[in-house]
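Everything on this sheet refers to the single structure shown next.
What you see is the complex with one protein chain gone and the rest in place.
Naming follows writing order (A and B), and every chain is counted from residue 1.
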Amino acid sequence: MTWEDKYLKQAKKIIKLYPQKRSAMGPLLHLAQSRDGYISDESISVISELVGVTEVQVKSVSTFYSMYKQEPTGKYLISVCKSISCEINDSKSVINAVKDFTGLNNNETDEEKLFTFEAVECIGACGGAPAVQVNYETVEGLTTEKVINLCKWLKDTTPDLIVADVLQEKFGGTKSFDWAIKDSSGSTGSVPGFQTFNTTKEEK
Amino acid sequence: MKETLLLTKHMREYPENSHLIDSYEKNNGYKTAKSALKSLSPQQILQEIKDSNIKGRGGAGFPTGTKWGMLVEDQEKYLVINADESEPGTFKDRILLERDPHQLIEGMILTCFASGIHKAFIYIRGEYAKPARRVQKAVEQAYEKNYIGKNIFGSNFDLDIVVHLGAGAYICGEETALLNSLEGRRGEPRLKPPYYPAVKGLYMKPTLVNNVETISSVPWIIANSGLEYNKLGVEGSVGTRIFSLSGHINNPGNYEIQMGSSFGEFVDTLGGGVKNSKKIKAFIPGGASAPWFRGDQLDIKMTIDDVAKNNSMLGSGAVVMMDEDTNLVSAAKSIVSFFAHESCGQCTPCREGTTWLEMILDRIASGRGRTSDVELLLDICDNISPGLSWPPKMTTICPLGPSAVSPITSLMKDFRDEVDKLIPSKVLL
Partner (left out) sequence: MNQKINLNVNGLVIESENDKLLIEACEDSGIHIPRFCWHKRLDPVGMCRMCLVEIDTPKGKILVPSCTTKVTDEMIVDTESDTVRKAQEGILEFLLINHPLDCPICDKAGECPLQDQTMAYGPGESRFVEEKRHFEKPLPISEIILLDRERCILCARCTRFSDEISGDPLIEFIQRGNKTEVNTFPNEPFKSYFSGNTVQICPVGALTSTSYRFKARPWDLKTTQSTCNGCSIGCTIELNSSQNKMLRILGVDNDAVNQGWLCDKGRYNFEYLNSKQRLLSSMKKVNDIFEEISLQEVFSDLKNEIIDESTKVKFFIGTNLTNEDYYTIKEFSKNIPAQNQTFYLNDDFLHSGKYQNTIDQASLNDLDNSDVIVLWAQDLKENLPILFLRIRKAVKNGVKLVIFGHSNQTLLDISDTFFGENIVSNNFEIIKDLNKIKDFKKSVSGKKVTAVIGKSSPFQSNESLDNLVKFLQENSEVKILRAYSKGNIFGAISVFDSVKGTKEFINDTSNDTPDLLFVVGADPVGSSIFSSNFKENIKKIKKVVSLDLFQHETSELSTYIIPTASTLGEKEGTFTNIEFRTSRIDKLVPSPGQSISDWEFFAGLINYCNLQEFSNSVHEINKKLYENLKSSNIPIFDNLDKPSNVEGIIHIKTPNVEISDEVIESNYFLGNKLYGDNATVRHSESISFLGSKKFIEMNEETANQYSLTNGICKLEQNSFSVNLTYNINNKLPDGLIFIPKNRRDLNKFNFLDEIKIFPGSQEGSLNVS
């Protein structure tokens, strides 16, 4: 078993960026996540080949980081912040709202593989608490209504591209700081939308 | 009280395009690097940084000039920008990455030139996708203009920059854990000694690790001289600093100010006062790791030394205000859970202790506390950070473990009654 050419090509590109192959392990795991929706044993074997370590060494690294998921995630990874600034701005009710709407508990994914819900630590949006990320695209200044509308919208329109600025415009409130011009780039999956991983697009 | 805009000037004046190279160049961007690489020697740049007396903005507050001076000579050296910003309450690096990435890149060019470094990495926390995209775009633009790459500005100085994304681990903000992570390993802090980055850093080669804000300050310092920078602020806390203000506050946000005025002033002026004009019960002066202050300590001055004198720290520059209605036990629990969740797991006291503390706080918060718990909590804290003194003594490799102790000691010292009233008194043990 191996990866399709498009992923292998990307992998080779990434490996070239670093003085030592092993440094590419992190990015390659993001790549694996974008391919499989989680870190599959198959991808672990591929990566161990690519960077020249044993499979269990890849597993060891991948399980250390919370963004590398060990089970398949839904189309939309909803991460609600529960750290201090959000906590004291009632993130609890936002969390409960999402739980109720999706019927999911922490780190669960629904059958349709639409939503994965998680309560996470600080996402650096404390000025816009309580804050949420959808596929690592940040929305700030949420309330229970707003977050439910957000979930509804995702469920009804099931966009393939998630754009922070779009979410913020539609559902956000107080921001951590002035976002200035609208940015139409976003994420295409349950990974950070990032050029190097081929996981970002511009919205028309 | 007013802001002093050095690092955030460009983004404030040209909000629309401050992240793009044209706008940056129109406002003298890259001019400093251009001329410096032609007319200044590495030593001269280093001297300017030393003269500026700027201290690291990542949390440890180590003098940057001294750090650069300690970099061991070697033909293979690295610069790693610490953009892992994950300390709860902190979002200042995010704005610098998102709104003015070229300022950081120019700072990196100057830094690398000063230290003879030809390969640099920007380690951005994985959750900062949008900032990372902006930085990556900026790096590409800089390459196109050959401001980085081979033979920059015809000075035959080469520099390559790689943007690297983390994957969700606060501990990777600790510089040696960050290096392990960048090497494709578990983000576990290394032993110091022997693994000081300046000696045995990335790939065991001499490495500079600096915070985003620190390096973003470099262009201004070189353009205006270190002595000019040193004039700003107060002794020991010179220059400007971006504070992230959050919590129960009317105008949360990032504010670039000269250090010296009091927290109270900061809150009332730039912060626009406390939400619903409530009173402040407690506040965190420098990120989740910092011991709390009481509402009646708002007059403490926002300088490294004043805060330290009062047994806390400015740390990452995150100020979190908690009003009179705040449930401080839940607040403390939130912070302790954070550290428990983020512990890398190497050190027994941190791995086992933080989780144990979390379990007990959880029981107390949900009304299942025992009268013996208060004492137990404090003793567990004492086994993680002996003496519960400040700055903390450690039984651990890195300061994360001891950080988890701060909220509990603060709670017990100043807000003991909030804990007691949650513990059902009739429970006999």
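Note that in this section a residue touches a chain if its C-beta (ideal position, glycine included) is under 8 Å from a C-beta of that chain, and two chains touch if they have at least 3 such contacts.
Since the structure is predicted, the reported quantities are computational estimates derived from the model, not experimental observations.
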item: Where the missing chain makes contact, among the chains that are shown; value: A, B
item: Touching residue (missing chain; options B:Ala169, B:Ala290 or B:Leu422); value: B:Ala169
item: Sole residue of A:Asp36, A:Glu55, A:Asp90 or A:Glu203 that reaches the chain not shown, by the stated touch rule; value: A:Glu55
item: Contact with the hidden chain (one of B:His164, B:Arg186, B:His248 or B:Lys333); value: B:Arg186
item: Missing-partner contacts on chain A, residue numbers; value: 41, 44, 53-57, 59-60, 63-65
item: For chain B, residues in touch with the removed chain; value: 169, 186, 191, 193, 340-349, 351-356, 359-360, 363, 370, 372, 376, 380, 382-384, 386-387, 393-397
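Here, only the chains that are shown with their structure count from here on.
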item: Chain A and chain B: spacing of chain centres that average the CA atoms, whole Å; value: 23
item: Chain A-touching residues of chain B, taken from the complex the two chains share; value: 11, 15-18, 85-91, 93-95, 98-99, 119, 125-130, 132-134, 136-137, 140, 162-170, 181-187, 203, 244-248, 252-254, 284, 288, 318, 320, 322, 326, 330-331, 334-335, 337-338, 341-342, 344
item: Contact set on chain A toward chain B in their complex; value: 17-27, 29-30, 51, 60-61, 64-68, 79, 82-85, 87-89, 121-129, 133, 136-138, 164, 174, 176-181, 183, 185, 187, 192-197, 200
